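Before I ask anything, here is the structure I am working with.
For this depiction, one protein chain was excluded, whereas all remaining protein chains were kept in their positions.
Let's look at chain A:
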Amino acid sequence: MTEEKKIESVITKKDLNQVARRNLFGLQLGWNYEKMQGLGYCYVIMPILKKLYKNNDEEMKRALQQHLGFFNTTPAMSHLIVGANTALEEKLKGSDPDAVTGLKTGLMGPFAGVGDTLFVAIYRTLIFSIAAYLALQGQAVGLLIPLIAGACIVYLRYKFTFIGYNQGQRLTTEFGNQLKNLTEAAAILGLTVIGALIPAVIKPVLPLAFTIGKVKLDIQALLDQIIPGIIPIAIVLFSYWLLGKKKMTSTRLLFILLALGLLLGNIGTIVSLF
C-alpha cells in the first residue's frame, strides 16, 4: 500500500518535531535490564512508523519488533541516530532490516563514548561543579547555571534530530568525529576548572596545631608554606590513585573517605592520648 506513495515527501517537519519531543521525554521511561533504551527507542520513532505503516499490518509488526531491539547510548547522542534511522526507514521501508540494525548498533557504542565524555563528564565538570561551588558559598543564584545550560542542551538535542535526518548514516559518523574535536577543547577547560575546584571546595579545618612540651607546632602553617591547598590535593590524588586499583569501587572509596574524615576530625584527641 505504502509503496505507491512518493517517498520524498512522506516525512514532514511536524513528524520530526514529534520524534524530537518524544526523544527528549520518552527515551528512558521504559529503561530495563533486557533491552535498556530499546522500549523507549520504539516509542520515540513511533510517529514515523505510524506514518509509514499505519495501514499495513504486516509491515507494522515487522517494524515494531525491529525497533524494540536492544539500544543504549548517551540520550543527547541518540537524537542523531534516531534522525538517521528515520531517513533510512523512509527510504528502505524494511527492505533491508540489517541496514537499520547496523546503523543503530554501529553508532550507539562510539556515540556513547563521545557523548558520555562531552555531555556527562565535561558537562558536569563545568556546569554542576560551578553551581555546587556557588551553593557552598550560600549563593542560590548559581542554580540558574544548570537551568540555562539545560535549555541550551535541549535546543541542541532538538537540532541533532534534524542533523541526523538530513545527513543520514555516513555523515552522522563524520559529525560524531567533529564532536571529538570539541570534546578535546572542552576537556582542557574542564581539567582547568577541576584543578581549581579542589582547593575551593575541599576545606577541612584540621586541629593540626600541637603543643609538645614547650614547643608549639603548627602543622597547618608549615604545610601552607609549601603550597596552600596541599591537604585537599593530597586527598584527591590519593582517591584518584585508589580508583585505579582493581576491586576499588566508588562506594568503597566513599567509606574510606568517611573513615578518613572520622580520623582527621578527631586527630587532636587522638594525638593528645599519647
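In the analysis below, a contact is a pair of C-beta atoms (placed from the backbone, for glycine too) under 8 Å apart; a residue touches a chain by one contact, two chains touch by 3 or more; residues count from 1.
FYI, contacts and distances are computed from a predicted model.
J.: Absent chain per UniProt: "ABC transmembrane type-1 domain-containing protein", "PTS sugar transporter subunit IIC", "Cytochrome bo(3) ubiquinol oxidase subunit 3" or "Aldehyde decarbonylase"?
T.: UniProt lists the chain left out of the view as "PTS sugar transporter subunit IIC".
J.: Quick one: say which of A:Leu182, A:Ala209, A:Leu222 or A:Val271 touches the chain that got left out.
T.: Checking the options A:Leu182, A:Ala209, A:Leu222 or A:Val271, the one contacting the hidden chain is A:Leu182.
J.: Which candidate, A:Val10, A:Ala99, A:Val120 or A:Ile219, sits in contact with the chain we can't see?
T.: A:Val120
J.: Using the touch definition from the top, which of A:Gly38, A:Gly83 or A:Gly164 touches the missing chain?
T.: A:Gly38
J.: So which of A:Leu92, A:Ile148 or A:Val271 would be touching the chain we can't see?
T.: A:Ile148
J.: For chain A, which residues reach the chain that was dropped from this view?
T.: Within chain A, the residues touching the omitted chain are 24-36, 38-40, 42-43, 46, 49-50, 57-58, 60-61, 64-65, 68, 72, 75, 112, 116-117, 120-136, 138-140, 143, 145-154, 156, 177-178, 181-182, 184-206, 227-229, 232-233, 235-236, 239-240, 242-244, 250-251, 253-254, 257-258, 260-266, 269.
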